[in-house]
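Of the protein chains in this complex, one is absent; all others appear in place.
First chain written, first letter: the chains are A and B, and each begins at residue 1.
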Amino acid sequence: MLRYMLIRIFNSLLVLLAIITITFFLMHAIPGGPFTSEKNIPAAVLKNIEEHYRLHDPLWKQYIDYLGNLTHFDLGPSFKYAGRTVNDLIRESFPVSLQLGMVSIALSILLGIPAGAIAALRQNKWQDYATMFLATLGVSVPSFVLATLLIYIFAIKLSLLPAAMWGGITYMILPALTLAGQPTAFIARLTRSSMLEVLAQDYIKTARAKGLSPALILYRHALKNALIPIITYIGPMAAGILTGSFIIENIFAIPGLGRHFVTSIYNRDYTVILGVTIFYSVLIIGLNLIVDLIYPLLNPRIKLTGKQGE
Amino acid sequence: MNSNPLLSVEELTVCFDTFAGEVKAVDTISFQVYPGEAIGIVGESGCGKSVTAHSIMQLIPTPPGRYAKGKILFGKDDLLQKSEADMAKIRGNDISIIFQDAMTSLNPVLTIGMQIGESLQLHQHMNKQDAYARAVEMLRLVGIPSPEERIKEYPHQFSGGMRQRVMIAMALSCNPKLLIADEPTTALDVTIQAQILDLMKDLQGKLNTAIILISHDLGAIASLCSRVIVMYAGKIAEAGTAIDIFHQPQHPYTWGLLQSLPRIDMMQKQKLAIIPGQPPDLLSPPTGCPFHPRCPHAMSICQEHYPETTVLTKGHMVHCWLQHPDAPKPNREVTA
Partner (left out) sequence: MHLTSHSFEPILKKDAAANHIRPSMTYWQDAWRRLKKNKLAMIGLYIILLILLIALAGPWLSTLSYSDQDLTATNQSPSAEHWFGTDNLGRDLFIRVLYGARISLSIGIVASILNLTIGVIYGGIAGFFGGRTDKVMMNVVDILYGIPVLLYVILLMVVLEPGLINIFIALGIAYWLRMARIVRGQILGLKEQDYVLAARTLGAGSWRILFRHLIPNSMGPIIITMTLAIPEAIFTEAFLSFIGLGVAAPMASWGVLASEGITSLRSYPFQLFFPAMAISITMLAFNFLGDGLRDALDPRVRR
């Protein structure tokens, strides 16, 4: 167990290093990018950048310094705005994104799992067809379409909810629903197929042969097994919600990190792009790591060999 | 055997409606099981043994399955008429079943103790402690060492043979009147098979449970059962006491099965596939006697009409035209 954990942690650090390296050198490849000191950049910013990245040093030394800065979570100054650092930006805006993201994750789990379970239990009945049609629709409609649809109906036509901005619960409903759309649909599909697979297992037959009631079979014997694969979806789901927030925060004018990230892409604010990418990567890799470490605790049959299972 | 039968299957017919048409998996079969006796059902793969077993427990998925005809009397009640809730009271309590594959028949995420204990809590209304205590006792009974510790473990921590013992412990925990064992040893290797069969024999003596043992393997049946039913293509080919079937077999299919039985001087078990040809496709079964395409003794009439029932002695019956007075005397040694 300990060995497995150490290997997983080591692998995650390796991924992290790979990511940072790729990012660093990609950014260097940009003509007029953050690490070349030309173009009409405000003098103050230029000075900052030069200081921070020590642009006169050889490349390998810059890289080492960059890694050194990262070890104490220093992501450097903004490329576009004097006096702002990437850290400031994250500190200000990430809490908003986090709040929105958490609500969306909670929504998709609370809606997706029951929907999928019902579809599986009513396989090939109308409940199944209806849920799966909706779920397929849900994975097929891009989030920006769903967002605009919801705004159009609830904000413009019905004037029930605010169309944009941030502050209070009512502002959260539409963006959280939009953001939860795809993951909900995906979880519903995943739950259904994993439930169907579990229900076809011999041990479910055993449970029936013991005379357990359908409710007890479902609750005690099927659900836990069926939910195990869903746990592995948490990592990708978080990543999806994160990237989804780039668009959603823009449409709803929410002052979160996703919106700033997109703005920085429009502005080609390279250091912010770089810093936020690394920040998000760390977040997602960390989450995946946690899931991987929890997974064996929930699934007693897993063999801990230190290799990631398929 | 002068008491009333515990279980009486009467003209049971079970169909499956598949996309390609109707499959009669079990076709008009009748047999009885008396309290405390062990009977065997033998036949090749796909002949309807499991469907028979599952029908008794009402575990056939409907649809596609359908109980087309017949009765399954348990005591005085027809199980086919029971509601799902009434059936649930019988399953695991009065009638238990053990499945072929112990590797997959236990829930991987629940402890062994939990899985044995839950039927006790359900049927015997025990509290958790008592159920656990009884589960420990049952594990000891089926020969699992240090049961107090093992009870907290998960199925993957047990070997295949040990898991089948757990299954047996689970099935017997509520003292059922009837135990159905659907190929309980097929998935195990030979030495373990023998141990499990010994265990079942031992427990049958101790607990006086009636057993239906389903198997491909006449050898397994010979070691445990007093009466034997030979099935072919969803029908009963021949039925009788173990002595009838092993020493006075009358059906060419039974002869074929017996010839595939390993002799004591042989180390390796041979497969049943010794009978040439394949079991029929139940979607379009042969006319007449279903065995005729493979039967070395087949006659013209076998292609047209299903053989009448011939009762030879009390309890020994056979479906074969060779029993007809006009039929030639067959030479048993002929095997196609």
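In the analysis below, contacts are C-beta pairs under 8 Å (C-beta built on N, C-alpha and C of every residue); 3 or more make two chains touch, one makes a residue touch a chain.
No experiment lies behind these values; they were computed from the predicted model shown.
Peer 1: What are the shown chains in contact with the chain that isn't displayed?
Peer 2: In the entire complex, chains touched by the missing one are A, B.
Peer 1: In the full complex, which of B:15, B:151, B:187 or B:298 touches the chain missing from this view?
Peer 2: B:298
Peer 1: Among A:59, A:156, A:253 or A:298, which one touches the chain that has been omitted from the display?
Peer 2: Selected residue, touching the omitted chain: A:156.
Peer 1: Touching the missing chain, which residues of chain A?
Peer 2: Residues touching the hidden chain, for chain A, are 11-12, 14-15, 18-19, 22-23, 26-27, 29-30, 136-137, 139-142, 144-145, 148, 151-152, 156, 239, 242-243, 246-247, 250-251, 262, 265-266, 268, 270, 273, 277, 280-281, 284-285, 288, 307-308, 310.
Peer 1: Which parts of chain B are in contact with the chain that was left out?
Peer 2: 18-20, 276-278, 280-281, 283-286, 292-294, 297-303, 305, 321, 324, 326-328
The criterion applied here is as follows: only the chains that are shown with their structure count from here on.
Peer 1: Could you please state the distance in Å, as a whole number, between where the Cα atoms of chain A are centred and where those of chain B are centred?
Peer 2: The computed centroid separation for chain A versus chain B comes out at 53 Å.
Peer 1: Quick check on the complex: what are the chain B residues that touch chain A?
Peer 2: 57, 59, 85, 87-93, 96-97, 99, 101, 104-110, 118-119, 122-123, 154-156, 167, 170
Peer 1: List the residues on chain A that touch chain B in their complex, please.
Peer 2: Listed in rising order, the residues of chain A that touch chain B are 201-203, 205-213, 220-221, 224-225, 228, 298-301.
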